[in-house]
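Here is subunit A:
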Amino acid sequence: MIANTLTVLLLLAGLVFFAAGTAGLLRFPDVYSRLHALTKADNVGLGLVVLGLMFQASGPADILKLLLIWLLVLAAGTTAAHMVAQRTWTHGEFESDR
Partner candidate 1 sequence: MTPANAEWLPAAIAGLVALSLVVAVLATAWPRQAHRVGLLGALAITAWVLGLSALFLNAGPDPEAAATRVALGGWEAPLGLMLHLDGLSMTLLVLTAVVGLATSLYSLGYVHDRIERRQFWPLWLWLWAGLNMLFLSGDAFNLYITLEVVSLSAVALVAFTGTAAAVSGAVRYLLVNILGSLSFLMGVVLLFGEHGVLDLLLLETRTEAGPTERMAAVLMTAGLMLKAALFPLHVWLAPAHGSAPAPVSAVLSGLVVTGSFYLILRLWMGVFAPLATPAFGILVGMLGVAALVWGSLQALRAGRLKSIVAYSTVAQFGYLLVAFPLMLVDPGAWRVVVFFAVVHALAKASVFLAAGTLQHAAGHDRLADLGDVLRARPRTVFALGLAGVSLMGLPFTGGFIAKYLLLEAGLGTVLAGSVIGVLWVLAIAGGGLLAAAYILRMVAPAFHRGHEDAGEAVSPWMDWVPLGLATVAALAGLAGTLTLNTLALTPGAP
Partner candidate 2 sequence: MNGLLVLFDLVLLAGIVGVAWRCLASTDLFRAVVLFITFGLLLALAWVRLEAPDIALAEAAIGAGITGALLLVTLERLRSIMAERRSGRPHTPPPDPTGPHALLRALHDPPPERRTFIPALSFALVVGGLLVTALWHQPHSTGLEPVVDAHMDISGVDHPITAVLLNFRAYDTFLELAIVLIALLGAWSLGRHDLIPARPAPGPILPGTLRLLVPVAIVTGVYVLWAGSHAPGGAFQAGAILGAAGILLVLARPRQLPMAPGVPLRLGLTAGVALFLLVGLYGLVAGHGFLGYADAWAYPLILLIEVAATLSIALALVALFVAGRPAGDDA
């Protein structure tokens, strides 16, 4: 019962961060601040979701898998954000047709 309540609360908190990140992606004016909003908020959001799901895991193996997923997404997200930022720095803002 406590585990379920915690899961729901953590998932909701995670969703709030996701919503904030998405709002930032849509509303912020330039690439850098969009990246900023997206990566930071989404990483925390995913962390909270993963934490919440850990209370539903059936054993330590599941918990490890969930943790691994979070770490991998962190690594991939960081790299992607870095590459987007670097390209913007050297080439200017994106225009898909040039």
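Selection rule, in plain terms: all candidates are chains of the complex that A comes from, given by their letters.
By definition in this document, a residue touches a chain if its C-beta (ideal position, glycine included) is under 8 Å from a C-beta of that chain, and two chains touch if they have at least 3 such contacts; residues count from 1.
Remember, predicted model here, so these are calculated numbers, not experimental data.
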{"item": "Given options 1 or 2, the chain of this complex that touches subunit A", "value": "2"}
{"item": "Contact footprint of candidate 2 on subunit A as seen in their complex", "value": "72, 75-76, 78-79, 82-83, 86-87, 90, 96-98"}
